[in-house]
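The complex is shown incomplete by one protein chain, all other protein chains being positioned as in the whole.
Per-chain residue numbering starts at 1, and chain names A and B are given in the order in which the chains are listed.
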Amino acid sequence: MNAKQKDVVATIAINVIVATVVGILFFLLAYILISGLPHVSWSFLTGTTDSFSGAGGIGVQLFNSFYLLILTMLISIPISLGAGIYLAEYAKDNWRTHLIRSAIEVLSSLPSVVVGLFGFLLFVVQFKIGFSVISGAIALTFFNLPLLTRNIEESLSAVPRNQREAGLSLGMSKWKTEIGIILPVALPGIVTGIVLSAGRVFGEAAALIYTAGQSAPVTNFADWNPMDAASPLNPLRPAETLAVHIWKVNTEGLASNAAQLSAAASAVLIIAVLLFNLGARVLGNYLYRRVTASK
Amino acid sequence: MEQTNSEFKQDGAPTSQDWARQLHHATRASREDWFGRGISYLCIGVIILVVASMLWFITSKGMATFTQNHVNLWQFLSGTNWAPDQGHIGALPMIVGSFAVTFAAALVATPFAVGTAIFMTEIAPNKGRKFLQPVIELLVGIPSVVYGFIGLAVVVPFMRHLVGGSGFGIISATFVLFVMVLPTITTMTVDSLRSVPRFYKEASLALGATRWQTVSKVILRAATPGILTAIIFGMARAFGEALAVQMVIGNAAVMPKNLISPAATLTSQLTTGIGDTIDGTLPSNALWSLALILLLMSLFFNALVRLIAKRGQLSHER
């Protein structure tokens, strides 16, 4: 076989590989949507689950997923913003910064099950809070912090140096310059990163099984006082999320229609994650235009 | 005083003492900076605290098997009998299971990932950016429980049909993990192929080399450290993946006899077991030891990536 023929063969092989990869994705999406969507109905989205068999609707789980997501973001955005500003603005190039960056890298490379186990150890075993919304939200925060911090640092550092100099040369503090001048310019990148990480958090299950728990007690959606035990906002109640529900139904569920249920739940989960990805792009582009273009 | 931000007296020209005071006194800006410094140090401190306590807790828990229950480390690593209730702590089945699915998944995924990356960078960069990039990003975005569910609903029955048995096992887990690590390896390979200087390619093509010769002899060679890093990242993801694997591997803590019989990985054993144990007992400690192995492996993958990055830098400097 000469070089020309090899070239042709390799090109064909690569095309076959690409076709396979694309085929796998389309199969995945088609399978989930075709087998799942017909079972998605209003009553499925809002109904409650039979705690014994796992059958029934996913209303509570859906609520839990969003509730945990919002709590996680409320905790992790300020912390990663502060940490991102530290790394972008205050950190000097020395061994200490090196160590800090390594620590963040280690945290981001830890398997989510390890993060979940740590949360379990800390909140359930040590602090005896039990499986709860708050344990889950903090475990998800641990899982979310390194990525968000890195994203924020990168977005801040990408803002041209001369914007910082402009702020400082006017006698503004580093902090004010970073918050008032740099942050607004970096916002499109940061928002994109936040929404993408929201998609990741929304689909995460391994970190939640032993922190937020695997049960979704029926809550009283008329009671919005977070102090009440039956309130959906009560941070101390166990909260099975949609992703955990899919796992649970598939591994321990006794429902006769487990496959249909999880297909439908998977379809909902996939659509939610797709919306997050799409939303990240649209929102990022929109903000980018607002920041750069002349109003 | 605060409003005008000045310590100057209103009457007469300021003396040099006035100037010295004015230039030394704390202003809104300097207070703001202490505040900002405090906040950002606090935030980074929280992260460091989380990492440190995570390492400390899991290490001390994982070591308890050996320090409190006096299990022999070698027996733990080489024993094949996992029955913590009866005092048998042999973790080898899970260790073998984890490494088997990780290597197998990386082995299958690498040609696909590299092929796709070559397509995206060298063969059809336009189509690659417009069409394949979103496909890959979508694959990254799919949650692992969904992969697990599809594995359970499609791959496991398919294997059952094909080779008989239950369909659960290493091969099903490999297949699921292959799809999961594919986007990781592809994305990073694309990055490293793109960072190969253009003139390498142009020089090679100008010498009359075919596209494939250029790709295989010049571009892939130049991008090798990056591709290796990509594969290690993929392996790290496969090694740490819990639920998707747990759903299709069958969860039998026995030495895998073949690729199609139920087996277990470190992660699957942890997810299945940790809820049923009582803290402080041997079965619980033994599971934490498995978690410690996971932690150490993740640190190892991390170190490996750094090593390759350092090597790459050195060879570029030369």
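The definition used in the following text is that contacts are C-beta pairs under 8 Å (C-beta built on N, C-alpha and C of every residue); 3 or more make two chains touch, one makes a residue touch a chain.
Definition applied: contacts and distances are computed from a predicted model.
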Protein name, per the UniProt record, of whichever chain is missing from view ("Protein FixC", "Phosphate ABC transporter ATP-binding protein", "ATP phosphoribosyltransferase" or "AtuA-like ferredoxin-fold domain-containing protein"): "Phosphate ABC transporter ATP-binding protein"
Contact residue for the chain not shown (choose from B:L23, B:A206 or B:I278): B:L23
Identified contact with the non-displayed chain, of A:V8, A:I129 or A:V185: A:V185
Footprint left on subunit A by the chain that the document does not show: 92, 160, 162-163, 165-173, 176, 180-181, 184-185, 291-295
Interface with the undisplayed chain - residues on subunit B: 2-3, 5, 14, 16, 19-20, 22-30, 33
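Criterion: only the chains that are shown with their structure count from here on.
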Averaged-CA centre spacing for the pair subunit B and subunit A, given as whole angstrom: 16
Of subunit B, residues touching subunit A in the complex: 28-30, 32-33, 35-37, 39-44, 46-48, 50-55, 57-58, 61, 111-112, 115-116, 118-119, 123, 132, 135, 137-139, 141-146, 148-150, 152-154, 179, 182, 186, 209-213, 215-216, 236, 239-243, 246-247, 267, 270-271, 274-275, 279, 288, 291, 294-295, 298-299, 301-302
Sites on subunit A touched by subunit B in the complex: 3-4, 6-7, 10-11, 13-15, 17-18, 20-22, 24-25, 28-29, 31-32, 35, 78-83, 85-87, 89-90, 100, 103-107, 109-115, 117-118, 120-122, 125, 142, 145-146, 149, 171-176, 178-179, 199-200, 202-206, 209-210, 243-244, 246-247, 250-251, 259, 262-263, 266, 269-270, 273-274, 276-277
